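Missing here: one protein chain of the complex. Every other protein chain is in place.
Now for chain A:
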Amino acid sequence: MPTDLDDIFASVAREADLIPLSTAAQARKRGRQRTRNGIIATAAAVCVVLAGVGVAAGQGQRRADKTVAPTPSPSVTATTPTAVGPLPPVGKPITYGRTLDETHPTIVKDRIYDAWKVGEQIAVVAADLRTGEVIWRIQGFSTGPELGAFVSATEDAVLVGNGGGSNWVLDPADGSQMWTYTSSHLGEELVHERVFVQRNDRTGQVDAHDLRTGRKLWSIAPSSDMVDQILGMRVYGQELPGSPLTDDRLVVVRRSGQVQVRDIVSGDVKRTTTPVSPPNGGPEGKVAYEGKFYDGGPGCCDTEPYRVVVTDLTTGASKKIFIGKLGHTVGSMTVCGANRVCLVDEVSDTEAWLRAVDANTGQVIWSVPGPVGGSSLVAYDVELLLGGDGVTRLIDGNGREVFRTTTQAEVEWLDGGRVLVMPPTTGGEVQIVNTTYGTVTRLGLLPARAGTCAHTPDRLVCPTTKDVRVFQLRE
């Protein structure tokens, strides 16, 4: 082979130039699909983050480095022997006044919010979760053919976006506009109960604003050691999707791997540390929970195995608690109990293991076979919803499978101890699974829906192409 790097790279470049590429038209088509699907992925990611940090202390169910065989479990299937009636509605459907492809309502406390496109504008509605009655309805906010209409909220602010960078912050009382902001393309945004924080992906600049007024509270200026990621600190009790950040600690990760803890309101630096194996790569596998920073991902380079590093942000101490074998990759990872990390260890294209690891000692508590070729992992306390291979499994704190479904159902945590199983978007039966016993309660039929549903322990809010409907979840 040539001994000069110029020659070798030139050879690589020539090969690259022969790679067949898709067309620009195909890229545009894919871009439009991404716009339509983006809010679904975002909502799912939020659920993973929020539910993934549900941790309770005092779970004394650990076993030393034990491989647990899967046990038979009840299956949830699409067909059931006895017919059930419609899911009981709450109030009247909230109409859009037009036919839509999809919307994605959200719930905050006792409020429902939904947004949709009306030509080149966005309509937003607020309704009472208990009664389904509309509280206010407004229209405005510029959007476009390639853009969308998205809404998220806290108790004190409603955030509306068009997916193209323009965002409006509204007063939940009457929908009046309080302030506006612009999103960066690949940047991050965190919504704290009092503060809105965003990071610009190009410059690394971080700006914190008062959530109600938009007043700038503090900033981190661009630097050569730019900020690569910001994480809100999750604490026990924030398991349910939709709960905003309440802890005042913001974790800032710089490109060098340095990790800072700042007061999210004042911006004051409370701790600066560089973990033993500094974080690198993307945001996947990073969690800030109860004063600790969990980083599971590749080492410095491809010749190093992946590792999980836990940093105590109070003391600055850090250690590698788990090192994968060379050639393995870490799939999904989440905090899954007091000082416990659960991860999918991908051995090869045909073998993967779900492992629970003690975050203090690094000891593998248990391992069970996991899905290959990709997985999802959502924890609530020590229990896990594990997706992959076309199967969703509920795994208990000892690694035993409590139930599984192989249908196209959407499975989400309802609360601690209960899982909500929703039918495919074409409609079907809604069920609740008791996670202790794996028992299934059939609640009723849900019509076809156009987008993601939102729920609380006793309400389900789902969009159709013409309206958004509220249902009771009653066992």
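We take it that a contact is a pair of C-beta atoms (placed from the backbone, for glycine too) under 8 Å apart; a residue touches a chain by one contact, two chains touch by 3 or more; residues count from 1.
Definition applied: contacts and distances are computed from a predicted model.
Among the names given as "NAD(P)H-dependent oxidoreductase subunit E", "Sulfate transport system permease protein CysT", "phosphoenolpyruvate--glycerone phosphotransferase" or "RNA polymerase sigma factor", UniProt records the absent chain under the name "RNA polymerase sigma factor".
Interface note: of A:97, A:119, A:374 or A:390, the residue touching the hidden chain in the full complex is A:374. When the omitted chain is restored, the residue from A:173, A:300 or A:317 that touches it is A:300.
In the full complex, chain A touches the omitted chain through residues 1-6, 8-9, 11-13, 15-35, 38, 144, 146, 163-165, 185-186, 201-204, 222, 224, 226, 280-282, 284, 297-298, 300-303, 329-331, 373-374.
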